[in-house]
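A selection of the complex's chains, in situ.
Per-chain residue numbering starts at 1, and chain names A, B and C are given in the order in which the chains are listed.
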Amino acid sequence: MRVAIVTFPGSNCDYDCYKAINDVAGGIARFVWHRDTELGTCDAVILPGGFSYGDYLRAGAIARFSPIMDAVQRFAADGGFVLGICNGFQVLCESGMLPGALVRNRSLHFQGERVRVRVDNADTAFTRAYSPGAVLHLHIAHGQGAYVADDATLAKLEAEQRVVFRYVDEAGEPSDAGNANGSMRNIAGVINAEGNVLGLMPHPERSVEALLGSTDGLALFESLRRSVDEAVAVTDAAGRPDWEAGV
Amino acid sequence: MNDYRLEVRITPRTGLLDPQGKAIENALHSLDFGDVEDVRVGRLIRLRLAADSADAARSAAEDMCRRLLANPVTEDFDIRVDGGT
Amino acid sequence: MMEQTGTVGTASPTPRPGDPEITAELVADHGLSPDEYERIVGIMGRTPTYTELGVFSALWSEHCGYKNSRPLLRTLPTEAPWVLQGPGENAGVIDIGDGFAVAFKIESHNHPSAVEPYQGAATGVGGILRDVFTMGARPIAVLDSLRFGSLARPRVRYLFAGVVKGIGDYGNCVGIPNIGGEVWFDDAYEGNPIVNAMAIGLMRTDELIRAVAAGPGNPILAVGARTGRDGIHGATFASEELSAESEAKRPQVQVGDPFTEKLLLEASLELIRSGHIVGIQDMGAAGLASSSSEMAARAGTGVDIDVALVPTRERGMTPYEILLSESQERMLVVAKAGHVEEVKRILQKWELEAAVIGQVTEDGLYRVRENGVPVCEIPGEELVQGCPTYEREAREAAEVRRLREWSPAEEHLAPAREHPLRVLLRLLGSPNIASKRWVYNQYDSTVRTNTVLGPGGDAGVLRVRGSTKGIAATTDCNPRYVYLDPHRGAQIAVAEAARNLACVGARPRAITNNLNFGNPLKPEVYHQLREAVRGMGEACRAFDTPVVSGNVSLYNENPAGAIYPTPVIGMVGVLEDVARRVGNSLHRVGDRIVLLGRNTDELGASEYLKVVHGLVAGAPPALDLAAERTLHDAVVDMAESGLLSAAHDCSEGGLAVALAELCFGADGDGVAGIDVALDDDLEVAPLLFGEAQGRVVLGCEEAHLEAVLSVAAYRAIPAAVIGRVTDLVPLTPGRGEGPRFRLGGRGFSIDVATADLAEVHRTALPRFMDRALTEH
């Protein structure tokens, strides 16, 4: 699995994703600077967490105009896997690659804590290694993470099972008490209609090693690896250039 | 070209919850401003712009709002143009 | 261009048009005494210009010149084989083995935070991060040590909320995890909060760089944000008492831009590793004036700078303003001659501005020009090191001596009217003891994916990638102890820090410290300062934890008087195998609970006396430095051998509070039930709530009990098996339900649902803070 991680000015989880991919998830990651206009050869793109452009104006609002975003859009349009985590999710929503928006947390505070997140669709390229309904312990670290969308969008997301993750309570239910940040319908992560672009507010890359307290994020990267392996088996046969290892 | 001062006001869409507005409202009530209602918090962006006319300035600002300054999913905007010197 | 300006006359600077005349009043406004001014005239051999006066006043302020503290600081231990860099640089550095070094320092932003809590605290974090990454280290953690007045007051809640948000927003945005700290409330801080931020950085030992302006001819660059009029004379401001006038000095507020900081951080590390530069320093307190003169003084060189070349944010700034501005997120870089283009290229990549503003010279002069015309010319050595130092009159306040001699009466020893359970609940709900989750949930503590133990434990722990090691850090100071006995109080602050590190399994290595005191010209305050420094030094010697960096903040006063003397200790330790770290939550049914150390009848200076009896009185608990050291060594030995499942020290609130805290699950999830029996022949209050030092409560598997006891016996540490873990639930049950906290002894017994204790502990701060937004 060859992963391009986009570094925007102000990204600060780029390195964490890099280590999760390279050291734990058995992939090869590479950084792509936001000013670049090409992604280079890769099987997946991660838009990492952080505070691109300081979160000024709205989180992700300025980053989505970065030169690299055209290449990311093209990559996604060609069916490439794009994963947006936290600020990356915000960038995806701002750029229209995912529906909805992420607004200030209900608490009005930045929240850095471990929360419970349920896998509501384990049948996506990013979640196939989870069992359906699994409740994960993942960290959130955001001030603008409350998901909002209009009723029609919400209805469509629900109908198409595109709400992939939801915040839940101790009983595993998406109750108000279990709603970490005031997201509509407890939404923590959504996927696009084509199933190749996922955004989520929690940080799976922070939960891939037992030493740090939880490995619940690992299966996300494992899912992606499997999906990539299948896709690559097809595309490499189509004669794409080889990956320059380790670059 | 003239110099215009613009004021862009960006407010949360009606119907959307505004937890910040709510928190301010509660705080005002507890400070004995009991008669306050409907508090909504938005953003105010002031800028200077060189343009040929007030209309041109306004339409440039509208463009800025659509492309960057306001999020169409959650926010409405309106624009005031001053000056023209 | 520089060559050209360098040849424009070397005549002494003369007053600029518009400069105010140098009068006795102007000198006093600059915080300089008549004697100091005489010394300046002696150094210069003439009347200084207004610009020169400004530069002197900044460098000879308490903040930069340490004039009231330097003689005391000289007595501190600063050396150990593992110390790579002691005090005097941007940050201290220690070697932790495996080719890694750790840089760390603490810094205060008390005065700015009192005026504007959000920006004051945010820029405090920004400054301390720059101190660490300019050493060549990548910041890996922040800690914050805070003191406020009583939360019952809206203004205090406003300050507290603003400070926490400021610290959080800044550190979160730059992406540095917060791994610990402390918050303490007392009326003594009304109007003068304490905001100390500590940063820790990691590097390979060969990446260490010093802030020197070496090599005559080397170009000097101003990098980062543009210079504006903000914060002019912040260093002098930080050295004065807060008054109605300081409110009027408001335009000095500096605004932080963590986004630019993040770019500066990446660019600086890239520059340092590129080999194109010889030195780099933050333009912090007293801005360009202090950074450029200090870098030159360290190298024994001079500098020649033209302020007209400094990128400014506002038009028409004078040399005085440009030199003294404290605009944030700026750095001074000394490049290698001929490497300016490479330096600029790296900065451009990070979208940062850079301008050559002068060069290093060999004449040792601090020379500043404006468009080639000299405006300031001061012998550099005298400017940086010539600040007179003072040993002030010291006298202990009779009132404090009297308070210390207080001893408890019957009603204090056995809280007859209040059942011990009620006392325990009151203590757990006291803001000083209650969970600080409301604070640290606003901080990102897991970014960078190295946090093994975050806030909420006895100390924060980080793993070091590429090694089995871990780094642990904590900040500590109980200012009530220091108030009642500055010498012992400071010793205890060091001891508690070391004990906290030992509890997570780390060996203490070195400290940084922040001396927050009142006006040193008051004999009672100078006495506190002198005695606290003496106690801190003794304790550091006993624990082999030299002082590698620190900060002094004096004049912390408000109309009601001085704050409690608050020497905050930031201590760093090392774990050989980070996988062997120990948390402070009991998490296995059947585990035995062992108390190391001895319970005593001491009650002085306790949180119990304050909360239950409204008393600040009595001597702080006795401290045996040698016994403490032995205890810490033993606990770390046990941890390294994998014998411990939990460890927690006894501090505020005593044994009962320590036991309760051990029963609250990590991450706020779950509770444990315990059954503990004490057979000490002591009165109830000192036994349960006294704050005797040298005590640690352990949890260990039954199978390891013998080994634990034999390590203790071998080291002659008193050890008592006092109980066991009876049950455990992973979720927090409702009121009155779930596992029980049972604690009994001679003449008392407590039996309560642990969940009830946890709820009081968890909800105390939110109850104050989530009421509503607060007034200014």
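FYI, contacts are C-beta pairs under 8 Å (C-beta built on N, C-alpha and C of every residue); 3 or more make two chains touch, one makes a residue touch a chain.
Just so you know, these numbers come straight off a predicted model, no measurement behind them.
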{"item": "Whole-file subunit formula (labels as shown)", "value": "A x1, B x2, C x1"}
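What we mean here is this: only the chains that are shown with their structure count from here on.
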{"item": "Comparison of A-C and A-B by number of C-beta pairs in contact, larger one", "value": "A-C"}
{"item": "Chain with minimal offset from the mean of all protein Cα atoms", "value": "C"}
{"item": "Between chain B and chain C, centroid-to-centroid distance (C-alpha), Å", "value": "41"}
{"item": "Whole-Å separation of chain centres (CA-atom averages), chain A against chain C", "value": "36"}
{"item": "Centroid distance [mean C-alpha coordinates] between chain B and chain A, Å", "value": "31"}
{"item": "Multi-chain contact sites of chain B, meaning residues that touch two or more partners", "value": "23"}
{"item": "Shared-contact residues (touching 2 or more other chains) in chain C", "value": "none"}
{"item": "Complex interface listing, chain A residues touching chain C", "value": "9-10, 12-13, 15-16, 19-20, 49-51, 53-56, 109-114, 139, 141, 143, 170, 203, 205-206, 208-209, 211-213"}
{"item": "In the complex with chain A, residue positions of chain B that touch it", "value": "16-17, 19-20, 23, 68-69, 71, 73-74"}
{"item": "Chain A-facing residues of chain C, complex", "value": "165, 168-169, 172-175, 257-260, 262-263, 350-351, 440-452, 463, 465, 578-579, 667, 731-732"}
